[in-house]
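Quick one: the structure is below, questions incoming.
As you look at this complex, bear in mind that one protein chain is not there, while each of the others sits in place.
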Amino acid sequence: MRHTITLKTSKREELVDITRQVEDFLGESGVQNGILSAYAQGATSAIMIQENWDESVQTDVINCLEKLIPRGVWLHDRQDGNGDSHLKAGFMGPSETIPIIDGKLGLSRWQNIFLCEFDGPRSQRKVVCTIIPGHL
Amino acid sequence: MRHTITLKTSKREELVDITRQVEDFLGESGVQNGILSAYAQGATSAIMIQENWDESVQTDVINCLEKLIPRGVWLHDRQDGNGDSHLKAGFMGPSETIPIIDGKLGLSRWQNIFLCEFDGPRSQRKVVCTIIPGHL
Partner (left out) sequence: MRHTITLKTSKREELVDITRQVEDFLGESGVQNGILSAYAQGATSAIMIQENWDESVQTDVINCLEKLIPRGVWLHDRQDGNGDSHLKAGFMGPSETIPIIDGKLGLSRWQNIFLCEFDGPRSQRKVVCTIIPGHL
């Protein structure tokens, strides 16, 4: 089973919580056990599992990456001006694989699924979710 | 097939080798080919594949992350004092997917599976292992 989540981003860099959309897809599939793979299409976006109590951690992620991978100092900036975006996306990675436990995502209390936007705003970002059923 | 490894950590930050527990689960499953997904529940822990010749690399991991992501300077610290723990966990990531080859984990000679503790000590950390059988 496969479902592509399409979303819009509104800043150059932000984390967008997509947990509910992924849960909805899993619920509709009826699958009880196995794994769910979330994959961000786009070489300047990524998937991160992170807390979503408030905005603090998401802002810390953006600020921390900005210090580690500054803007405007990369070879690739001569082409697109987004060398830092590619580095952030590649280092964080586009894929996470999450267990399915009794029909629900096996996330812990403080784990949410985020699309990381590193080169927005974009009218359309896509996350491909694939469910592979398993046996108990 | 699914199995949750439960373990205890003894420091704020450490890498705990769980390769043997994962291998035991795979052995009991009898599965010969496919993939095994290891997923760390907990937004301040992660999974890392790393060498385990002695303690040196594990200590280097903790020290390197401490320099890149210092303690006490994050927005989230006002809430829990563990902003750095969340950043480290999100950047390293909770999931790794390992091939199953002839009934064994497809790790190379120097690859071991570690739970990374970034906000311990904790009495209970959980790693969900899911086996998806495949065909040759």
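A few notes on this one:
Read from first to last, the chains carry the letters A and B; within each, the first residue is number 1.
Keep in mind that, in the parts below, a contact is a pair of C-beta atoms (placed from the backbone, for glycine too) under 8 Å apart; a residue touches a chain by one contact, two chains touch by 3 or more.
Predicted model only: the values in this text are computed from it and were never measured.
The residue from B:L7, B:L75 or B:L107 that touches the chain not shown here is B:L107. Only one residue in the set A:L7, A:I62 or A:V128 touches the chain that does not appear here, and it is A:V128. One chain of the complex is left out; on chain A, the residues touching it are 1-2, 37, 39, 41-43, 68-69, 74-76, 78-79, 83, 86-87, 89-91, 93-95, 97, 126, 128, 130-132. Residue positions on chain B in contact with the hidden chain: 33-35, 48-51, 53-54, 56-57, 59-61, 63-64, 68, 91-93, 96-101, 106-108, 110-111, 132, 134-136, in rising order.
Quick note on the criterion: only the chains that are shown with their structure count from here on.
A straight line joining the Cα centres of chain A and chain B is 19 Å long.
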